[in-house]
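One protein chain is absent from this view; the other protein chains keep their places.
Chains here go by letter, A, B, C and D, matching the order in which they are written, and residues are numbered from 1 within each.
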Amino acid sequence: MTEHPTSFPYLTCMLLSPVVGLTILLFLKEEWDFLIKAVSLVSAGLSLALAIFTFVAYDKTLGGLQFVEKYEWVKTFGITYFVGVEGLNAPLLLLTGIVIFTGVLTMWELKNRVKEYFIFMLALVTGVFGVFMTYDMFFFFLFYEIAVVPMYILILIWGSTRKEYAAMKLTLYLMAGSGLIIPGILLLYSTSGLFTFNMVLLHGVKFSPWIQKVAFVMMFFGFGVLAAVWPFHTWSPVGHVAAPTAVSMLHAGVLMKLGSFAILRVAMYLCPEGFVYWKQLMAFLATAGIVYGVFVGLAQTDLKYVIGYSSVSHMGIVCLGLATGTVDGLNGSLFQMFAHGIMTALFFSAVGYIYDRTHTRDIHELGGLSKIMPVASAFFITAALCGAGVPGMASFWAELLVFIAAVKVYPVQGLLAIAALVVGALFALRVVQTSFFNEPNPKFMHFEDVSPFLGLPRMILIGTLIFFGFFPQVMVSLIKTAVVPFIQGM
Amino acid sequence: MGSCDPVLLGCLLTVFLPLSAFALIMIFTWRYHKLSMAISLVASTIPLLIAWYFFFTLDVKQPIIYNFNWLVSDQVKVPFGFLLDPTSVLMFVIVATISWLVQIYSIGYMGGDPGFGRYYADLSLFALAMLGLVISSGLLQLYIFWELVGLASYLLIGFWYEKFSASEAGKKAFVVTRFGDIGFFMGLVFLTLYFGSLDIATVNSAALTAKMPPWLITTSALLIFCGIMGKSAQFPIHVWLPDAMEGPTPVSALLHSATMVAAGVFLLTRLFPLFAASATAMSVVLVISTITLLLSSTIGMVATDIKQVWAYSTVSQLGFMAMGLSAAGLAAGTLFPGYYHLTTHAAFKALLFLCSGVFIHHFGTNDFFVMATQGGRKLLIPMATITIAALALAGIFPFAGFFSKEAILGALAHLPNKMWLVLGLFGAFLTAYYAFRVIFVMLFPKEKYDKYHLETDPHAHAPAHSHGHGPGPGFTHDDAHIHPDAKPGHEHDESGHGAGHGHDEPHGVPWVMSFPLLVLAGFTLILGFCQGSLEKYLLGESAPHHIEYGLLVSAVSCAFGGIALAWFDWGRRGAKCVGFISYVPVLENFFIQKWYMDHFWRWFLNTFIYGIFSRAFTYNDRRVVDGGVDAVAFSTVGSGRLLSFIQTAFLQYNLLFMVLVLAGVGIYLLMGR
Amino acid sequence: MNVLLFGPELYFLGAALIFFSLTLKRKVQVKADYRIALALAAGGVAVSVLCLFQQGELFFKAYKVDLFSQIFKFALALGFFLVITISHNLAQIEERYHAEFYLFLTTTTIGMMMLVSAVELLTIYVALELSSYSLYILVPLRRGDGIDVEAGIKYLFIGAVSSGFMLFGLSYIFGATHSTYLTEIMPKMAQLVQSPIGVLGLLFSLAGFFFKLSVFPFHFWAPDVYQGAANQVTTFIATASKAAAVAVLLRLVALGSSYGYNFTQVLVMLSIISMTLGNLVAIVQKDFKRMLAYSSIAHAGVFLMGVLTIKEAGYIGAVYYALAYLVMNFTVFMVLSEVAKDGRDLKIVELAGLWKRSPILGLSLILGIFALAGVPPSIGFTGKLLIFTSAMNQGYFWLVLIGAVNGTISLYYYLRVVYAAFFMDPGDLPPVTVSFPTRLLNYALVAIIIGFGVFPDQIVRLAQAAVKTVL
Amino acid sequence: MNFLSGLFTPQGVASAAFVLVMAITILGALIAVAARNIFHNVLGLALSLMGVAGLFLYLNSPFVALMEILIYVGAICIAICFAIMLSEPLYLPKPPRNRLKMLGAVAGAGLTFVFLCLLIRKTQWTPAVERSTDWSITTLGHYLLTNYALIFEVISLLLLVAMLGSIVIARGGRGSS
Partner (left out) sequence: MLLFNQLETYLYLAIVLFAIGLYGVLARRSLIALLISVELILNAASINFMAFNRFLAPHPAVGQIITLFIMAVAAAEAAIALSIIVALYRKLKTINIEQATELRG
């Protein structure tokens, strides 16, 4: 992979923007509500701006790794601070930027322990940015854990519905995944003979098949937990239900992508033979997740549970795309990571608004919300339609690519996954119908619709979905610049 | 292909105007009804002009193709383009015209509805989807617009979303058509695997299909036919269409008669060469469409909701078209008969619906018996035009339907097995019967109708009930408590919304509503005589046209037989006003229950999807998967508790433990030596 | 002779003398004593920093001053200083014993300082006993209803038996190698590969240090003593004392470098059992200190993992982690002793609502706890990862796997602390006031935990230079 | 005859005495751990330590033997006696022995015994190549003040700590009555 150094540390700035933000927050008084939010918004906005910049400024004809920054960190152990942007992570950086920015806006009404909330949220975001941009396994894992752990507190304090259980379960589950990841990463590190954590260098090493198989499967399951690979998905609906709005947004929108991205970035990148050995299993689990997610979602009555299971299903699609190991599949998979991220963020932000008002998420207790808050409902319905795979939304393209690629490689799984779309539609529309259509619940008649200010973040998300729904090539052409060499490298 | 190519510009405008209209209305102007309407009208008028302009001036003997890259992944390439050939331009015209007329009509029909702006946004979306579908150059693009059509239809059917039956119908339409679309998509995937590209021209090129393995052609053709079945409401997944009548009537006219459902048949026409390459596929199409024809005609005979009748009529006519196309495919015929019927049907069925809409609007009921008793025939223009349309539907000379039906029957006659012809004729007979059942009831109302038709049977009355509140095999759990306070019949009361001012202002029909009726009536009259020129336009040359008199006679006699029977049963003074079918109660009930298809699907859904899969998976998720995880967690804590007993309070036990471990380690190490 | 070579020890001997004279005063002056102690402790840190880069051998080569020992002496001085900083509320030790408390704390520090520099078996033994006996005395100094003496007596007897085993092992090493100098023993040990006496003698000799580090099966004292001793004493046992033990282990285990698997398999087993047992039992603890004791048992396993590689990388990891552990464990104990101002045994639930009662302590607690759990960005994470890395480099795949899984288990009980501090309602628990110096200390600790976790290079390089002399 | 004549040679006498010393040591040890009266235990310990001192004599080190007696028998045992008198009254009835614990103790001690015996059996002890024969106490003292000077100082500190500690813990430090 060619590396193009940068003259200005864009990526470091992107990474440090939330760090600086949270450091400032540390010294602000709890009472300075507006200032706290403003600082968070500015730091998130700065990250977003830089993410957009790198997304746009990435030179597709040049390809390779751009905006590279590389410093020896711990020479003795071969740790390098190595960040860069390529087609694989540029969309995800953008996604993170968008979701955190809208996430901050979404939580503008937060009253309870505002300062701490934004501190932890920004910490989490730092981790996410870090994972996406780093090419050093040490930092990768470091950021990975930074991204995971604040969730515990975020859910615990600002969550709802069995939050203690959910927070503990989520954290422990993900940490158990880390328990598999560390040995996997270290196995590669130590058997490479290079004693470096630099993934680009490690990529050049031909690991023995046995090592590859072991390391791959460990990392697949380890990261797969975060990507909610079936059957390691149960933390995700529970966690999403319990988490506060913006955290659900971040978590389902971005964090789960961390898992799938890591499978791609670390496991598949470094252990191609391991991937070939295990890909049938991957495809099977992915398909199982797709089918299973929609069927279980069909029986849920809590809006967030529904979204949670739809995430399981959609992440299955991501995983299925990865399992194909073809350019189309990977394109689709990465696109789906992006699209699903935005979509779920929209989902959760819509539900968050509704829940903040009605204090219920039971789809039967709601009902006819379209009458009461048409805009808020429109947000949810848009997300639901996107989830059902309606064209004109970004995720349609992603799913299209994945399915075509999947049928080529795994006909049976591919067709099953496609067939699950029917249930997927039923499942999305069932919720929409039950909670947004029909006669409104008189209890909720007095609630106001979304104000333009609070509508803004949701509109940004919808806009993104639709923009990439109409111009998928913007995304795919960028992704492709990295995926093609990636597949060749395997 | 310069950027200022007027044809390309036209195509682009066609697609982007409705799109922008939709976006504008949805984001900004949906609160301002008039403005939204204006935007939408502008966005549909321009495509209308473009369509007619293309139709008359553009030479499309050689297809005009524009292709741009929409998405280029590795092997998957989705071009965005336009294919203008006779097939697409004709459909373009139909769609543009009908949707424009419906938009005009809706000004009157939907006026005053609180969701007026949204309604026009949805109509624009629909126009976008349908127009894009018609002129798309590649199958994937077509599929995308196809799905958008489904979306628009979902939004429009469930337009009055606070009504349970409407939202339920919308959901049903979306899911059921999605069911077919999945097949369509799989078919496309299979085709991609073979062709690499899904360009319609490529797929249809005989040279390539000749090299394809037959099983692949058959499989993909059949899978694509699944999509057609869904969209064109073919047996056994036609069940959504009658329910779709829950939407506003103009929507029914637009979507469920003239355009959207025709999209399926259009696709069949579009891929006619591909289908024609597989006899198996075509035979399946023939069988399915015949079943559809008979099934829906028989149900149409017993329906009491005027829109239901036309809905089943639509289903049956779609079946008829598919029959025509498949017969032509099997007997080396042309796609003309089917397509021609599609064209004429679009005109007269839209007319039927729009007329019915006027009645519904006026009387606030869907039951044509009630309309009749309340003096429906006094609305002159609608009554006249609906009669014209019914005549066309029945296939009476000189109305459009006569010619197109003739053409299809001609195609059926070419089949070696004459059974198909007979069934087709039987279908025509039934069609005439049920169409005129409505007309005669409306024209010659009796004082009093058998209560049986009015109240006693909720199923015939409100189709959506059959699964919402009917004594189906089982409620779904969510249905059971969505609407605990919903009263049967309440949701059925469309007048409460659509025709909110219908009762208040019992004036005549506003011009915005009658104008489209007159235009469509005009088409119904003219189109029959355009057969030759249309055929020439479509096929390049007008095929030598033998008039088979035997066939002509039998067809006309079937139609008249149907009308006569209807007259005998319903129209004549002193008619018993009981359908002939009620002499066979078993059969009648069977028809009233719509061949139990809804029951079947409801049962299927409840049993398999909700009952078995969903429940089993959910149980598995809670107990097995999650239970397993929790068990691991609890056993960890438990083992911690167990291990904590090692730390006894007795110093010496601890010391003993320590000594034993040490000695054990020592002995273990010594053993190896 | 360069005085600086023996600087820290001399300084602390002097400090001990001053404390001794304080014990002789008739009048008890708690505040004055504390100020003196604080000043002396700060001076100790300064002196140890001053002597950081001294090198040389003393006392007929029985005593080696090198970077390795000086780093640990710095750690010990730092630990001593830190413990003194939280001794302003020595509520659980009677006021008339405060001077003695400082005295014994000083003597144990001296013992440990000698321990890390000693390269002769007898010196090691006596230094170990010096450090241990001072602690034996410190434990029952607490005011209490008996659990302090109970803890003290258990501590003493487990220690006595362990050192009995150790002495037996040392005698065999002496017999087999005819020497008590590590430099002379090292080559002779290599000749004993065929004989069991080398491995077993060494293993038995390690018993005393395993005891100090609370490695299974010598861990039994830890929960009782942690709970039974005064908070400040526990803090010292949990921080500085561990660092010293790690230092000696690093020196002694290096003797077994030629024994390969035969030797290390035992260490591997002990490491695994320590980690697992410690973590599992910690889950069910309700007393905060007792939980931390089990956590220390688990951490002993982690230390052992770095030690048993007997390679540079592992040793670097162990040194880094020892320093890290000192800081992060102290942070937690500092919070504990600040919250339990009256010196009582803190139940975990008594941390309830700490974020509200004292945000700064809440911050420190969460960082300390996460560092202990090995969550980034913290020294705990980096150290643990370095140790895991080195273990994996030596091919201990399963060990690393189990270590990593144990990390997850440990998170469970650490999170319970976080849960209590950040979520539980404080109820009628009083707010915790934090004095300005303590506040500063908190900031410093937070900065160290994060700063050196993210930028570990300096420490790693220092450790690398240090362990060169040990291996 | 051979046996008897062997017995009365100097080596014989020495051997016999050695056996006696060994017996005393072990017997004393047994008394020290097995007797139920705590004073008997102390006496047993003293006996055993005398034996050990005897062994040290056999091991060429009369000085250490003397020290053994002085420090152990003279100091430690006396200290223990004082402690006994300071603590539990002797006339209290003794609870029955805990058989399980005894069994465990036997197992633990036995296993350790077996293991150490095996270890000794399997080990080849090799003397140093060059061995000094300088057993004089002067040298010993010399060593104490040179090579082991540090420890010599440290042990004094240790003893100081022990003394202070004992005072603090057992008596109560300053200000206590």
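By our rule, a residue touches a chain if its C-beta (ideal position, glycine included) is under 8 Å from a C-beta of that chain, and two chains touch if they have at least 3 such contacts.
This structure is a prediction, so every number in the text was calculated from the model and none was measured.
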(message) By the document's own contact criterion, which visible chains does the hidden chain reach in the full complex?
(response) B, C, D
(message) Touching the hidden chain in the complete assembly: which of C:Ile147, C:Ala254, C:Val349 or C:Leu429 does that?
(response) C:Ile147
(request) List the residues of chain C that touch the chain left out of this view. (result) 122, 125-126, 129, 133, 136-137, 140, 144-147, 149-154, 156-157, 160-161, 164, 167-168, 170-172, 174-175, 178-180, 223-224, 227-228, 284-285, 290
(message) Please output the residues of chain D touching the missing chain, sorted low to high.
(response) 11, 14-15, 18-19, 22, 25-26, 29-30, 32-33, 38, 41-42, 44-45, 48-49, 52, 55-56, 58-61, 63-64, 67-68, 71-72, 75-76, 79-80, 82-84, 86-88, 95, 98, 101-102, 104-106, 108-110, 112-113, 116-117, 120, 125-135, 139-140, 142-144, 148, 151, 155, 158-159, 161-163, 165-167, 169-170
(message) List every residue of chain B that touches the chain not included in the displayed model.
(response) 644-645, 647-652, 655-656, 659
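Assume only the chains that are shown with their structure count from here on.
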(message) Counting only Cα atoms for the centres, state how far chain A is from chain C in Å.
(response) 41
(message) Rounded to a whole Å, what is the gap between the Cα centroids of chain C and chain D?
(response) 32
(message) Can you pull out the residues of chain D that are in contact with at least two other chains?
(response) 116, 119, 122
(message) Residues touching two or more other chains, restricted to chain B: which are they?
(response) 633, 655, 659, 662, 666, 670, 673
(request) Go through the chains and record each pair that touches. (result) A-B, A-C, B-C, B-D, C-D
(request) Give every residue of chain B touching chain C within the complex, in rising order. (result) 633, 636-637, 639-641, 643-644, 646-647, 651, 654-655, 657-659, 661-662, 665-666, 669-670, 672-673
(request) In the complex, go through chain B and note every residue touching chain A. (result) 26-27, 69-76, 78, 140, 143-145, 147-148, 150-151, 154, 158, 161-164, 166-168, 170-171, 174-175, 178-179, 182, 185-186, 189-190, 192-193, 477-478, 481-483, 485-486, 609-610, 613-615, 617-618, 621, 625-626, 629-630, 633
(request) Flag every residue of chain A that touches chain C in the complex, lowest number first. (result) 26, 72-77, 113, 116, 138, 141-143, 145-146, 149, 152-153, 156-157, 164, 168, 171-172, 175-176, 178-183, 186-187, 189-190, 195
